[in-house]
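All protein chains but one are shown at their positions in the complex.
What follows is chain A.
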Amino acid sequence: MRYAMVIDTKKCVGCSDCVVACQTENNVPIGYCRDWITERVEGAYPNLELELRSERCNHCENAPCVRCCPTGASHIIEGGIVLVTPDECIGCGACIESCPYDARYQHPEGYVDKCTFCHHRLEKGQLPACVSVCPTKCMYFGDLDNPNSEVSQLLKARKHKTLAPEAGTKPHVYYLI
């Protein structure tokens, strides 16, 4: 089992529904977020390319945050999901510094927080909150080990990329381009 998220930048309109859905689903305090929208513009008027994409923890296979965590609070569970155990987190911030995606933040209560792929929902057979609300259905979620899963099929059929591949983190969030 290797969970992955595939996001179609051809469809994303950058509305931030994924952001607010995550905040309400996961009780993320106002002023913080586990996912966010990035806009990239290239070219000069009127020959322009615009890419909008929803970003979050990449649940890397080779996760620098897990490697650098001094207490073991950052860890990887079944399915390749990177999690933080708040009780074990001392809030040292090493993981925040190590993440090439800037995906972690310090919760007002002191521990470090980030996207969990909504694993509490996965356990109930539900999709992550962001995927479930997206009005453009630009986000897909599934198992890369299953060649017939929607995510595997999409990555087979469509041109795609990951973010900061040079960091060698082997991310599990893919962008269709």
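Before moving on, here are some points about what is shown:
The criterion applied here is as follows: contacts are C-beta pairs under 8 Å (C-beta built on N, C-alpha and C of every residue); 3 or more make two chains touch, one makes a residue touch a chain; residues count from 1.
Methods note: contacts and distances are computed from a predicted model.
Note on the omitted subunit: UniProt lists it as "Molybdopterin-dependent oxidoreductase", one of the names in "ABC transporter ATP-binding protein", "Molybdopterin-dependent oxidoreductase", "tRNA threonylcarbamoyladenosine biosynthesis protein TsaE" or "Outer membrane protein beta-barrel domain-containing protein". Here the missing chain is touched by one residue of A:Ala4, A:Ala21 or A:Val82, and it is A:Ala21.
When the omitted chain is restored, the residue from A:Cys99, A:Val133, A:Val151 or A:Val173 that touches it is A:Val133. Although one chain is not drawn, its touching partners on chain A can still be listed: residues 10-11, 13-17, 19-21, 23-27, 29-31, 33, 41, 43-46, 48-50, 52, 86-87, 107-109, 111, 113, 120, 124, 132-138.
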